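Omission of a single protein chain aside, the complex is shown with its protein chains in their original locations.
What follows is chain A.
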Amino acid sequence: MKILVVDDFSTMRRIVRNLLVELGFSNPLIQEADDGHNAMTMLKANSFDMVVTDWNMPNMTGIELLQAIRAEPKLKGLPVLMVTAENNREQIIAAAQAGVNGYIVKPFTAITLKEKLDKIFERLAASGASA
């Protein structure tokens, strides 16, 4: 499973990567982008199976990235997990409206991350079955 981790803070990318590896995802298949624009370039050039992106980033925020992904025909079904600092209702509703698949609040453990990912895949499977 090819995953793109997007965060402007490289320590955070490394943390997310470590947690994903801990959950059994293949380390070499995890790639990183340091902002939304680079993420879009990478997403367009390669086929990723999932995006884990930070919310608050300079240049292009997580939600702008999400909107760009959903606007791209090739990428519109790509699952996106948003990493936020607060589970603020307004923020999450906005993200859900923009088409986010799930959100996770910092700091989180591998177990929480797994729960969030499972939920995303459940939903994907369900829509795949109904589609």
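As a working rule, a contact is a pair of C-beta atoms (placed from the backbone, for glycine too) under 8 Å apart; a residue touches a chain by one contact, two chains touch by 3 or more; residues count from 1.
In the analysis below, contacts and distances are computed from a predicted model.
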**Prompt:** For the chain that is missing from this picture, which UniProt protein name fits: "Potassium-transporting ATPase KdpC subunit", "ABC-2 type transport system ATP-binding protein", "Chemotaxis protein CheA" or "Electron transfer flavoprotein subunit beta"?
**Reply:** "Chemotaxis protein CheA"
**Request:** Using the touch rule from the top, list residues of chain A that touch the missing partner.
**Result:** 8-12, 14-15, 18, 22, 31-34, 36-38, 40-42, 45, 56, 58, 60, 64, 67-68, 70-73, 76-79, 85-90, 92-94, 96-103, 106-107, 119-120, 122-124, 126-128, 130-131
